[in-house]
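One structure, as structure tokens, below. Some questions next.
Of the protein chains in this complex, one is absent; all others appear in place.
Right after this comes chain A.
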Amino acid sequence: MSRLRTGDVARLAARGLRGHPVRFLLSALGIAIGVAAMVAVTGIAQSSQADLDQKLDRLGTNLLTVLPAEDLNGEQTRLPPTAAAMLRRIAPVTAASAVGQLDDLGAYRSPYVPEGQTSSVVVAAVDTTLLATVRGEVSRGHWFTPAGSRYPTVVLGAAAARRLGIETPGTRVWVGDQWAVVVGVLAPLDLAPELDPAVMLPAGSAQQYFGSDGTATSVYVRTDEDRVAAVSDVVPATAAPESPELVSVSRPSSALEAKLAADDALDQLLLGLAAVGLLVGGIGVSNTMIIASIERRSEIGLRRALGATRPHIAIQFLAESLLMSVAGGVGGVVLGSLVTAYWSRAQGVPPALPVWVGALGIGLTAVVGSLAGLYPAVRASRESPVSALASL
């Protein structure tokens, strides 16, 4: 029986592609772009997920934000000065820190800045436990010290520092009608981004120098990991016994997760587009192989004269299509990995690209290559054995 060895099939396929290197490269590139897009979309999504997991690991998912709502007249209510202390008495609560925004005060670089130019910063009195409760980090200077918190000192949120144009601790800012010294600047707060534009005063000196009444506009609560839901249920009545219906409780880590889930929908769309790219690449491969089957009639005739059966011819063309496609797939996986690595570097997140993504990418191109080569292979195998003869 006529037979063609597996090693010979591979050799034939490689040689067939070498005959038209540019055509081969362009067709493979079509596949590579589709696969690269798929790998990059998946890699970027996986990296974002890994980054969030890492963040939540560090920040914890057991933080609750307690906010007073508007009353029936549409006026912003405030939590009583006792709210944080009351919340600390709930057994699973490990920390509670109040923030009281001082709406009447503005913060300026100097007394000469017109009052209206607030630079969109807000002034707030904060408990000195706040930084630990939200697990924030100081980027320059330091947080309030017990001694310092008795004086007019401030710590700036990251956005507040940027808007006021203040880089170095020790600078003075004009708060209300007096100077206050900046002792530190915070890094952006992942779980309490609403504090980034705040100029924070320690609660003690806020009451002493800036006329704070000790009421709160938000309280940050840390609880036992396993009791978050239970605590959340009793928070409103504890924080504001007189009007618990005006207290809302949220879990900021859920917001981060929800944001990523929203990205997920976009990723699905992009993945769909990448799949379309791969499909178009497959059509390109198919087209190239059909052209090859037409151009190589005399080669097919020669092979049939040398004893090749129809399946031998079909296998040869199928192998070429498969090799072209998989070569593109390998290139695409490399390209997609590079894009993922570059993106994570630029975003400062850990690159995460599971091996299965690459394997799936290459597997998919094998399927695409086989399907794309099917018709050209059958077409080539039907070529008449007499095609090599001159007298035709």
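We adopt the following convention: contacts are C-beta pairs under 8 Å (C-beta built on N, C-alpha and C of every residue); 3 or more make two chains touch, one makes a residue touch a chain; residues count from 1.
FYI, contacts and distances are computed from a predicted model.
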**Report entry** Identity of the absent chain, which is to be given by its UniProt protein name, from "Porin", "Chemotaxis protein CheA", "ABC transporter ATP-binding protein" or "PTS system, galactitol-specific IIB component"
**Finding:** "ABC transporter ATP-binding protein"
Query raised in the report: Which of A:19, A:244 or A:272 touches the chain that is not shown?
Result: A:19
Query raised in the report: Of A:272, A:307 or A:354, which residue touches the hidden chain?
Result: A:307
Report summary line: Against the hidden chain, chain A presents residues 1-5, 7-8, 11, 15, 18-19, 298-299, 302-312, 385-386, 388-392
